[in-house]
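Before I ask anything, let me first share the structure, which is written out below as structure tokens.
With one protein chain held back, the other chains of the complex are shown just where they sit.
To keep things simple, chains are lettered A, B and C as they appear, and every chain counts its residues starting from 1.
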Amino acid sequence: MSSIRIGPAAVLAGALVAGSAYADLPHDEIGQAKLPFPPEPHRAYIVDMEFDTMVATRVSVVDADSLRMLGMISTGGAAPATLSHDGRTVFTADLFYSRYTRGTRTDVLTAWDTSTLEPAWEVEIPPKRASTIVQRYGLTVSDDDRFVYVFNLTPATSVTVVDVQARKVAGEVALPGCILNYPAGKRRFASMCGDGSLLLVTLDDAGQEVARDKVKLFDPDHKPLIERGIANAGTYHFVTLDGVVQGVDLGGDKPRVLEPWSLLTDAERKAGWAPGGWQLLAIAPKLGRLYVLMHPEHQPHMWEDPSTQVWIYDLATHQKLGTLESPNPIWTLHATGDDKPLLLGGNIEGGLEVFDLTTGKHLGTKPKAAKTAVQILSH
Amino acid sequence: MSSIRIGPAAVLAGALVAGSAYADLPHDEIGQAKLPFPPEPHRAYIVDMEFDTMVATRVSVVDADSLRMLGMISTGGAAPATLSHDGRTVFTADLFYSRYTRGTRTDVLTAWDTSTLEPAWEVEIPPKRASTIVQRYGLTVSDDDRFVYVFNLTPATSVTVVDVQARKVAGEVALPGCILNYPAGKRRFASMCGDGSLLLVTLDDAGQEVARDKVKLFDPDHKPLIERGIANAGTYHFVTLDGVVQGVDLGGDKPRVLEPWSLLTDAERKAGWAPGGWQLLAIAPKLGRLYVLMHPEHQPHMWEDPSTQVWIYDLATHQKLGTLESPNPIWTLHATGDDKPLLLGGNIEGGLEVFDLTTGKHLGTKPKAAKTAVQILSH
Amino acid sequence: MKLLDRLFERSTRRVAETTSRRAALARIGSWIVAGSALPLLLPIDRVAGRALAAETGKPGDPGDPNSCDYWRYCSVDGFLCTCCGGTVTSCPPGVEVSQVTWIGTCRNPADGKDYIISYNDCCGKQSCGQCACTRNDSEQPMYRPFNNNDINWCMGAKSQVYNCTLAVIRGVAN
Partner (left out) sequence: MKLLDRLFERSTRRVAETTSRRAALARIGSWIVAGSALPLLLPIDRVAGRALAAETGKPGDPGDPNSCDYWRYCSVDGFLCTCCGGTVTSCPPGVEVSQVTWIGTCRNPADGKDYIISYNDCCGKQSCGQCACTRNDSEQPMYRPFNNNDINWCMGAKSQVYNCTLAVIRGVAN
């Protein structure tokens, strides 16, 4: 039983008899969908921890314009994901057990082709990958896509450096007392430490540590920062539990701690407003704006709670420009990097909320984009 | 920091000061729950396919009296489950991939201890296990617990015979044109064939086939049986799509096809009643009653649809004794084997519906007993 | 794979014969739309006439392939690939089509003809979870396996892990 290709001729033949009796519809040919390259700027990758099982997890790929699913990536054990800067690769740091919930553990870094959504290659990494609610800066890429940094937590903390070019582990960098890895340029990453400093580790072209420095950033006892910051052109922006933005420029040779500024007026603070959420910060680089998930009637223990309120700030002037309101409580934010940017919010039922940042309009909700949407990425 | 055992003395000490100032609560000791042996007759094992992922699946263990969860068994790839007759073992036929959704496939039969819910042993089986919506008679045990029969579908059909005593595969029995395995005594099982016959395979004590016979049971073209029957004391009861019960006694040396009888009067049939569901039949052996999931306004394509209606029949007289009504549509039935039996129904949202079959009362619903409850078992 | 391929082709022919009889019974009946919990959920009402709208944009192939009421889905049980990054006849990116499949017979409301539809499963990633749809218009018990949709037909792919289902025209039923 051979298949007949559906070509323009067949469609035309059908059209000629439309309205009355049709010729038999032709046999179909089975195909395989593929995504375009370069990737569309509004293609969203939603990291889905599937909290109700958390073994075989996924990254949902959704077109935020049409609110349609484009495909998915199958991951292992609440895997973090990150994108290469050249748009060609999704990296996931997967944890597999031979009997799914038990047996022999195998950790791998998997490189997925962004067009075919197939694994291009994988490399086994030390069985130390951190298992946390997935967040930015658990898995990152150097600016030139040469190295991938995997955060480990056993609970001793370290980073596994994977050489993307050689497709092998270059080494492991110990990070005593520090967490996560905030990439800075081609050969450096920072890590946030319990003493309120940033640890800066510099690598050579072989991925080996050649220098480490520390810079004091915050007071962890009296003004704790939320570790889930957001980067923009070499500068990281963090927010304190009570709404003060603390920037640090890691783009130069030496880190430069920026002047702190407040998200809130005294009146707003007194009225009970404060930041809170999971990935509670987003930056639209082409607009130079910062988006912050804000709570009314905030209490300290709500610092990771969802909200429907997003406040908009000018990154240069620190002025509040307005607010966005989501129809459903959201927990994790991401803004796209193009010049007609969208704000993407992962809502608490796994749906994706989409806002046009040029007009400030809520464009729609894609329900069931994920089961547990914890992080959103785009190229 | 050592822990202090909480004993009667500590509790007493607390009680003495109750009402005013308490002594500090003592440090706790961490324990491990274990289930009693022999197992309670109302302990329900709910096979959960987790249709929304279907990779790392589970069997939920629930106390149908208290509607509380007792624990769970982690399975692989929509695994079928069955219980040994001695109450000591849950067998699951698991399918694992080295990368969860891809990579190297490993099929195993896993034997779980019913008290600890830990795997006692496993044996690798040929990578042929049928992947279907889980049902009775995909995985069964010989009456003396010596052999486990695993149904294979590649789409060629066969049974893998596992020797429980030797903990190894005894062999494979080809079943051309036939499906599933309905155990009959210690060394025989039946399989239902597309030509309307039952194939009977007899094994020796080494698990090798020594005889095969066929008996005509039904007319697959004009009076198709639903393959999901139910056994009682060596006799299997099936129902046709239009509500005729067909029994076959496999307890003796030769199979004996019983006289068919109708679930429905002509008036009931005319009014639109017909059987339908997934595991649509249950038998409470101590009451000698058959329970059938029935549809009002039935159409042929609804033969696997859920319903809220259960009709009750006397197995000896074939008289309809009454009906049960579920608050939620149910899809899969099971009756417990004790003399105060419960009817357990898996509802379409994964909840467990519990009926007292002595009084006919609906006792309650355990919501979220599973994600996709496809089969229920008890000792 | 080649063996399975041939077995499938043989069976499809056999099935084509046996289903033409059943095709006479083909009805555009009610059906089931699955929610997140189960392959089977509550019946929904059919939107009369909707299936006749030429939403595919293909003449003679009316209806919305993203909807469970599209005519080709008369015997589907699973997630619609059209909602998962694929199309009616294309697997989503990175998901492999199974070479063995089950067969349904569906009446095309545009020409009144009964078509043989193969419901090829796409495999190698876990359940897509979108547009779950179960309709059993021409389904038969499992001893007629090639007419049965309770089987995971990923058995004909490199990985048995099920993602979503296509609805592929294989010919006219009579």
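As a convention for this text, a contact is a pair of C-beta atoms (placed from the backbone, for glycine too) under 8 Å apart; a residue touches a chain by one contact, two chains touch by 3 or more.
Note that the coordinates shown come from a computational prediction; the quantities given were computed from them, not determined experimentally.
Across the complete structure, the visible chains that the omitted chain touches are A, B. If you put the hidden chain back, the residue from B:27, B:216 or B:318 that touches it is B:27. Interface note for the absent chain: among A:179, A:230, A:324 or A:357, the touching residue is A:179. Take chain B: the residues that touch the chain left off the picture are 1, 11, 14-15, 17-18, 21-35, 56, 58, 61, 68-74, 112, 115-118, 368, 371.
In the full complex, the hidden chain is touched by chain A at residues 51-55, 77-78, 95, 97, 100-103, 105, 130-133, 135, 153-157, 177-180, 192-194, 220-221, 224-227, 278, 299-306, 329, 331, 348-350, 371-372.
Criterion: only the chains that are shown with their structure count from here on.
Distance between Cα centroids is largest for the pairing of chain C with A.
Averaging C-alpha coordinates per chain places the centre of chain A 36 Å away from that of chain C. Chain A and chain B have CA centres that are 43 Å apart. For chain C, residues touching at least two other chains, in rising order: 36, 124-126, 129, 161.
Residue positions of chain B with contacts to 2 or more other chains are 52-53, 55, 100-102, 371.
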